[in-house]
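Here the complex is missing one protein chain, while the rest keep their positions.
Naming follows writing order (A and B), and every chain is counted from residue 1.
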Amino acid sequence: MIENTTVLYQKKEIPIRILHLGFVFLAIGVIGSIIGFVVEPARTSFNFVVLIAWCASIGTGSLFFIGIEYLSGAVWSVPFRRVAEVNSAVIFTLPLLIVPVLLNIHSVFHWSHAEEVLKDEILKGKSSYLNPSFFVLRIILIIALWFLFKSLFTKHSRKQDFTFEQSLTKKNTIVSAVFMPVFAVTLTIFAIDWLMSLEPHWYSTIFGVYYFAGTFLAALGLFTFASIKLNESGYLLEGLGQDHYYSMGALLFAFTNFWAYIAFSQFMLIWYANLPEETFWYITRGTGTWMYFSLGIIFVKFVVPYIALLPQPAKMDPKRLKFISLWILFAHYYDLFWIVMPTYSKDYFVFGWIEISSILLGIGLIIVNFYYFANKTNLIPIGDPKLKRAIEFHL
Amino acid sequence: MDDKNLFGVACLFKDPNKLLPLVKKIRELGFKNWDVHSAYPLHGIPKAMRLKWSPLGYIALIFGLSGASFGLFLTWWTMSVDYPLIIGGKPWFSFPAFVPVLFELTVLLASVGTAIVMLFVIFKLPNNRHPLNDTEYMKKVSSEYYGLVVESKDPNFDYDRIVSIFKEYEPSEILDINYQELELKYQPKVFDWKFILFLVIISAATSAFAYFYNNKVLYLPPFDFMLNQFKLKPQESSTLFSDNFGMRIPVAGTVARGEKFYPFKGKPEEAGTKLVNTLEPSEENLKLGQQKYNTFCSPCHGWRGEGDSRLNGQFPNPPSLHTEKLRNWPDGRIYHVIVEGQNIMPSYARLLSEKERWAIVLYIRALQRSLNAKQEDLQ
Partner (left out) sequence: MNQIDYSVEPDVVQGSLSQRDINEAISKPLETKPTKLYYLALGISSTLLLIGAISLALTLYYGVGLWGINQPVGWAFDIVNFVFWVGIGHAGTLISAILFLFRQRWRTGIARFAEAMTIFAVMTAGLFPLIHTGRPWLDGYLFPVPNQHHLWINFTSPLIWDVFAVSTYLTVSFVFWYIGLIPDLATLRERTNSKVKKIIYSILSLGWRHSNRHWHHYEMIYLILAGFATPLVLSVHTIVSFDFAVSILPGWHTTIFPPYFVAGAVFSGFAMVQNVLIVIRKIFNLQNIITLDTLEKMNKVMLATGLMVGYAYGMEFFIAWYSGNPLESFVFLNRAFGNYAWAYWIMVSCNVIFTQLFWFKKIRRSIVPMFIIGVLVNIGMWFERFVIVVTTLSRDFLPTSWDYFVPTIYDIGILLGSFGLFFTLVILFIRTLPVVSITEVKSVLKTSQPVHH
């Protein structure tokens, strides 16, 4: 059943200056990080853990977004789905970031020291899970699964541009249904391995959900910014506007609240029960200069986006959305930094050229990745059967 | 119905697409008192009618903020000011634990407040006497038609002109809507005797119920569980012990924790000379003495130590504490009476700690001085 689309789409190339900009960021980031690995390998590795978690968030969060679109039969997001597909390619950069950390595994993960583990009863009990070889095996498996689903989604979606087959939408729906449980399990294991096990004695059952909340927010942030920017510069289609933006704003708002809910639940339960095997994690983050950083997270990740997105008109105001989506992307980095870095420096807050260069490296990676993958495909899934409905979508 | 009571003129459509251009036309002609009716919200009508942005969002915000601040005040004031208790080692003002209540109060006030404002302030409901209700027009609108009404009170109202405009848009029907006589004349009567009787009956029934509930029901089982508990009250007898006393007396020679052995047993005079009150007559100690005196001594000796309690006349009269003899007794002598008792007065050693006994002595001294003040006390 081939149905020709009535949509007129003219592909425009992303200008080369975007790539140049990305290379500038990337070059500074790479040079800074290389020097960092030579001078202060531990600190740079910790920064890379933040970066890995951030990039994994953007990539897998975008995959989750695509899956949700297929499963719920959402219409408004169809013209922007390619943006999410392009963003999800960020996961291809993960191996590059992970290898240097694995080379420095002993300076990041306390449990990787076999002799330390033998001295510690609790770590000895966990050593069948937390040991370097199984750890490496898990991350390879997880990334392989993400690559697999990413390529399945993109393959079907791109094929539809030429064949206009409805069955491809059906296929992707099935892929999404299988992807969801896989996503939940892999993301949780990823969060436990790369973030929670930095403090190998600490545990919290909600941690996977906590990381998921931030993950989806970060992916939505980049998605919203890129979609609005592309649409305003005419890379997408006529007729996409505030009605579509509203959904993005509403989702950002909803998941900001969801993150706050999960974060508060975790904090409140640990604070209230006051068990020393759990509270030390928050005590590290609540003392010294880290206290100010911890209080900052309430404002950076909740209060500012909440107030900015609360009024109904704000949720469809492209100017405000562009700003707040980047803010949320930054807030997720802030959040991950808050989770990771106190393990490196327990007593005081650290920030310097190593941190800056790894942030620049991350930004550079995203821009360069975006340039390459956006130019490889149509920015509109012109073969999608829901596309026409999506353009006619009104609140 | 006659024409004088015309409320407005209406037209009905079966297709919402036909209605929309008419709505735009009526708005462009500058009518003020007109309305569109449909059994569900029609998309595009608010825009076509140029309705203002609904202010309900701001109303909800105001109610929500007041709910939050009320909740914050309530939790802070009760838990850290008026009735501070340490619970689970948490600070008095433990904000994370108040968040659930704050949140619930915010949501409660915001949603209920906004709903009430919308229904009763903005819509001015209930309004069952509105002329549109109970008309053929309303019946049709609520089943399958879409209607538009122009009211006669509109300054531009001109019956024939409006009907001719309506006709251009080919409605299914054009109707007049009239007031009914009753609707114009109806006045609610507050001082109707039936209504007053109704109020009287309601209030009598409420009072009777309240009386019955508070004076009878609460003394019936199982509501009397506080009055009749499975425990011995003071002075009650018990078959558990061979002497049938419910209140037990400690074994001879028992010394309470933190108390010293009392060496002057049976030696009142020696106690009077050797014991010295070490308590400062500070405000704190006098307050303690007053409290303990009022609890333990005043039932017999009276509030001011005049022996004028309500037991006066039932027992051998309790003595006044203001006699010359007592005033000249040393502190230790009074202390001894508290410890050992005298005549019919039992020992209070079990009930009062050493410090409390001395505080009572201090207070008795103050009482004595108050009724027998010297010249220099007045200065």
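By our rule, a contact is a pair of C-beta atoms (placed from the backbone, for glycine too) under 8 Å apart; a residue touches a chain by one contact, two chains touch by 3 or more.
Quick caveat: nothing in here was measured; it's all calculated off a predicted structure.
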{"item": "Interface partners of the hidden chain - shown chains only, full complex considered", "value": "A, B"}
{"item": "Sole residue of B:Gly44, B:Gly246, B:Pro268 or B:Pro319 that reaches the chain not shown, by the stated touch rule", "value": "B:Gly44"}
{"item": "Contacting the left-out chain in the complete assembly, out of B:Glu28, B:Glu144 or B:Glu324", "value": "B:Glu144"}
{"item": "Residue of B:Ala115, B:Leu232, B:Leu311 or B:Met345 in touch with the missing chain, whole complex considered", "value": "B:Ala115"}
{"item": "Residue ranges of chain A at the interface with the undisplayed chain", "value": "3, 72-73, 75, 121-123, 125-126, 129, 166-167, 169-171, 177, 180-181, 184-185, 188, 192, 201, 203-209, 250, 254, 257, 261-262, 265-266, 268-270, 272-275, 277, 312, 384-386, 388-389, 392, 394"}
{"item": "Residues of chain B in contact with the chain not shown", "value": "15-17, 19-20, 35-46, 49, 51, 54, 56-57, 60, 74-75, 78-79, 82-83, 85, 87-88, 90, 94, 97-98, 100-101, 103-105, 107-108, 110-112, 114-115, 118-119, 122-123, 125-130, 132-134, 138-139, 141-144, 221-223, 225"}
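Rule of thumb we're sticking to: only the chains that are shown with their structure count from here on.
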{"item": "Averaged-CA centre spacing for the pair chain B and chain A, given as whole angstrom", "value": "50"}
{"item": "For the chain A and chain B complex, residues of the former touching the latter", "value": "264, 267-268, 271-272, 274, 311-312, 394"}
{"item": "Interface residues, chain B side, partner chain A - complex", "value": "43, 57, 88-90, 96-97, 99"}
